[in-house]
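The structure under discussion appears below in the form of structure tokens.
Of the protein chains in this complex, one is absent; all others appear in place.
Order as written gives the chain letters A and B; numbering starts at 1 within each chain.
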Amino acid sequence: MKFVGDRHLRKEDPRLLTGRGRYVADIALPGLLHAVLLRSPHAHARIHRIDAARARAHRGVVDVVTFAELGSAGRALPMVPPHPELRGRNFAPLAADRARYVGEPVAAVVAESRYAAEDARELVEVEYEPLPSAQSLAPGTPAVHDDIADNLAGRVSLRRGDTAAALRAAPRVASLRLRIGRGGGQPMETRGLVADWSPALEQLTVWASSQVPHQIRQFVADLLELAPHQIRVLAPDVGGGFGAKLIVYPEDVLIPFLARRLARPVRWIEDRLEHMLAATQEREQEHEVTVGFDDEGRLLALRDRFVHDTGAYTPRGLVVPLLTASMLSGPYRIPAVESTFESRYTHRVPVTPYRGAGQPQAVFVIERVLDLVARETGRDRAQVRLANLVRAQDMPWDTGLPNYRGSGHVILDSGDLPSVLRRALEGARYEARVEEARRARADGRLLGVGVAAYVELTGVGPFESARVRIDAAGRISAWSGVTTQGQGLETTLAQVGADELGVTPPEVSVVTGDTAGVEHGTGSFASRAAVVGGSAIALAARDVHAKARRLAAQALGVGEGDLEQRGAAFSDRRRPERRVTFAELARVAGAATAALGVEPGLEATRFFQPTDMAYSSGAHVAVVEIDPLSAGVRILGYWISHDSGRLINPLIVEGQLHGAVALGIGSALLEEVAYDEAGQLLAGSYMDYLLPTATDVPTMAIDHLETLSPLNPLGLKGVGESGALPVPAVLASAIEDALGPDGGRVIRMPLGPARLMELLPPSAEGAPGLP
Amino acid sequence: MDEALDLLARHGEDAKLLAGGQSLVPMMNMRLVRPAVVVDLNRVAALDAVHGDAGGLRLGALVRQHALERDGRIAAAAPLLAEAAPLIGHLQTRARGTVGGSLAHADPAAELPACMIALDAVFHLRSARAARSVPAHEFFRGLLATALGPDELLTEIELPAPAPHAGHGFAEVARRHGDFALVGACAVLAVDQAGACRHARLVIFGAGDGPHLARATAALLGAAPAPARLAEVGRAAAEEIDARADLHATAAYRRRVAAGLAARVLTAAAARAKAA
Partner (left out) sequence: MAGDAVMHDVRVTVNGVERRARVIPRMLLADLLREEFGLTGTHLGCEHGACGACTVLLDGAPTRSCLVFAVQVDGGRVETVEGLATPGALHPLQEAFRTRHALQCGFCTPGILMTLVAYLREHASPSEAEIREALSGNLCRCTGYQHIVQAALDAAAHATAPPA
């Protein structure tokens, strides 16, 4: 392969660097109207009456829409995926007679300018009857949905072996209670849409800052009762997703509804304060885990019971807790495992996956367990992990737990986990670091080393599609059903296509996220885009290449074995002056008669349907020092070893890892969504919801290992979320090490200085602190 | 200036002064504050002048915060300000944000109010009717509250000449670099020829409703500033504060950190005083 594996510079960069990116807020159409949303200020309230008369009369206002005006569009959005245990409920484009979280959309105001729309929004009078709200995961909270009195969205138990018996038989048993708090993807670009209805064409065009344009098209078709071919949804340049743009939201249907109703283009751009309220979140769980082990630190049994906060609705069903439960054993061999969860409704913004999708929680649990086992047996934490890791010769390894889709077990397809861990340890000079930390602690410093390992589920189906075409001018275009929010697919998919077609990446023009480009598509999430999207591009490009060779052989009157390709042309190996270009072949194919023996067009549409998920793996090592005066954490060193199969573009992979680790640092030390007892968001802006800055993220060292996945043509595995998975775990491990034997245990994330202060050993009191 | 004062006199509470905009405009964007009138001070002549030298400095209220890091006269006359400045927000904040704006806004976690108290600064206020001066330690009246009347403008900050053999210290703890302090402290300490402390100011900020001028420093006067004594004074100073709790820190955390930072800044000030 010439280009796959290359640190190819990105094709997207010239326009993004010069301010010529086109994000949804940059799209202006003649006659554009601006929509703003009125959102519930109550976590739980009946909506008795909405009086929009004064708002409608405001200068510049064109319309105010409430549930009453939605007509047949006034119903719940579909939920995916289904599950037999799920008692699911989803939101509608606007709240009807009940608001179930602060931020739930209640009305839309449409005006000639955003300033006017926001002014008019204040004039909409809503008669709310506030009701008590469910703000905890304890049983007995007020029902979020009247017909689900116990607030249970689902209860699932996944098992391997007989955990009860294994725990009884285990020489040693220990337990932990762990808590993980809520956070959000927080892309730098908030959500937004521009929708335009053409009465003449009876066509709806929607630009959406979304990870799933095809799903939006389907939901809009369902709710607005249009045929899918009447709707085109495009994701323009999107400023980050991280899961915040993964689901189809009420606004994704509402804005197109408004455009159709008003027969004028409508633009809605979410502002950051809205995003804090209304963009979905994830992570909040409370775990009680019990582990059975022996004196050598071998894991014999693991039982985890957890409660998961799913928020007020379940647009993504039970996916997040299922991922946590099914991935609980991580990269380790554990003969008996049981993971049971309850997903509970609360009057808060819904929970759907964000970068990591339930897996950081699983990694946190199993890695805290391993540190516990190491401590109890007096063994080194890295050695305990090595002793329990699934080995290369064990692959493929069936963990015995059903996967989150219910399509089989979690089966680690490939990898060499002990090597991955060893590389991290070597890269960090782990033993020297441990010794350094021990000496420093003897001197009174709070210095510690942490280690964590993980496997990550990637490359989920159901499928991805790709269409590759060479046109009569010789232009090569590739359309994919994936979308890009910064992960460089315009470049990486071009690298894949170029290798298959025998050309260079600049010659392959990649278009993602356009429902007019490919009829069926899934989108970008769950670390699937390069794996599934890349595989589909490879298959389609291969087909086109094969067809081109066949036509070239016919055109030159030689056998295919006598063809030689140089760039976008084939020649007769023995008489190289006889040559035919891609453009010429496309013209021939464009007029294909029966005699030619091929169907018209130098084009192919292919789907890649993965038979199973491909599993990436990795290990991180971190060195931290805690300032005894402030309990601030400094990350002094950070080493990453990872295996995501064949790397299409190592430069882009490194960027993904850096970014995901930074996000993980945020979720471990800084970012906390906090609510008061009434369900009001306390961290409602960037003053209080703290994202990591350049001074919070260390310089990281990365080591790549590539074990190819047997599950797709190129041996790819996903990497987009990888870096985020072990960060809270490795920092917990390092912080606990730094606190020393007289310090507290890290059982809760995020861990800000006030909480960490309470864990400091008594010797830290009155210490002068770090400079 | 007269136009600005006239507007303030006419509109009073309905008007807001716009200097750097780093505090006012976010609140307007979030629709938390809706003034009927915004009086833009940025073109008022001479409000951004810096006069004087180490013998006494006068800063116009509209002096940008980044001048505190860059202007050699300020670094010489009031090194405490030069040390605190890089911790005020970020590059962009300091390029626009003004000294007067920070003081008038009086965020309890802001650096400049505390520094001005420690430096015994005097603030000059003007209205259309009158002019008056208020010492810094009387200017801050509680959470986001100052001595400024609705028709008054802070025009100038006067810094007295520092005492001989004086030193300063500054430290703060924030969640991230550039954030408002969870707790901070600054100190000015002067010793006599024999090395005995003859002047001490310790101000703790971020812990309560406003900057707190510690009373406990009285115990330092007349004796050499020994480490154990400085630590004790730091602890006592922290106990004086009715510490607040919020999303980011508990009251207990703030008190504990305040004590540590107070000791640190007193130690730094004493060391510099000795070397001066």
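Here is the rule we go by: a contact is a pair of C-beta atoms (placed from the backbone, for glycine too) under 8 Å apart; a residue touches a chain by one contact, two chains touch by 3 or more.
Quantities reported herein were computed from a predicted structural model and do not represent experimental measurements.
Peer 1: So which shown chains sit in contact with the chain we cannot see?
Peer 2: Missing chain, whole complex, touching shown chains: A, B.
Peer 1: Tell me which residue among A:Ser72, A:Thr593 or A:Thr699 touches the hidden chain in the full complex.
Peer 2: A:Thr699
Peer 1: Looking at B:Arg10, B:Arg141, B:His177 or B:Arg215, which makes contact with the chain not pictured?
Peer 2: Result: among the candidates, B:His177 touches the missing chain.
Peer 1: For the chain that's not shown, point to the residue among B:Leu91, B:Ala194, B:Ala228 or B:Ala275 touching it.
Peer 2: Going through B:Leu91, B:Ala194, B:Ala228 or B:Ala275 one by one, B:Leu91 is the residue touching the chain not shown.
Peer 1: Going by the contact rule already stated, which one of B:Ala9, B:Val25 or B:Ala271 would touch the omitted chain in the full complex?
Peer 2: B:Val25
Peer 1: With respect to the chain omitted from the figure, which of A:Arg159, A:Arg172 or A:Arg272 is a touching residue?
Peer 2: A:Arg272
Peer 1: Which positions on subunit A touch the chain that was left off?
Peer 2: On the side of subunit A, residues 9-10, 12-14, 16-23, 25-26, 28, 115, 119, 185-190, 237-240, 242, 271-273, 485-488, 651-652, 654-655, 657-663, 685-687, 691, 693-695, 697, 699-700, 723 touch the unshown chain.
Peer 1: In the full complex, which bits of subunit B touch the chain not displayed? Write them out.
Peer 2: 18, 21-22, 25-26, 28-30, 36, 38, 40, 42, 66, 86, 89-93, 95-96, 176-178
The rule we apply is simple: only the chains that are shown with their structure count from here on.
Peer 1: Which residues of subunit B touch subunit A in the complex?
Peer 2: Those residues of subunit B that touch subunit A are 30-31, 173, 175-180, 182, 231, 247-250, 253, 256-257, 260-261, 263-264.
Peer 1: Mind pulling up the subunit A residues that touch subunit B in the complex?
Peer 2: Touch residues, subunit A against subunit B: 118, 273, 629-632, 670, 672, 674, 682-683, 685, 687-688, 690, 692-693, 695-696, 752-754, 757, 765-769.
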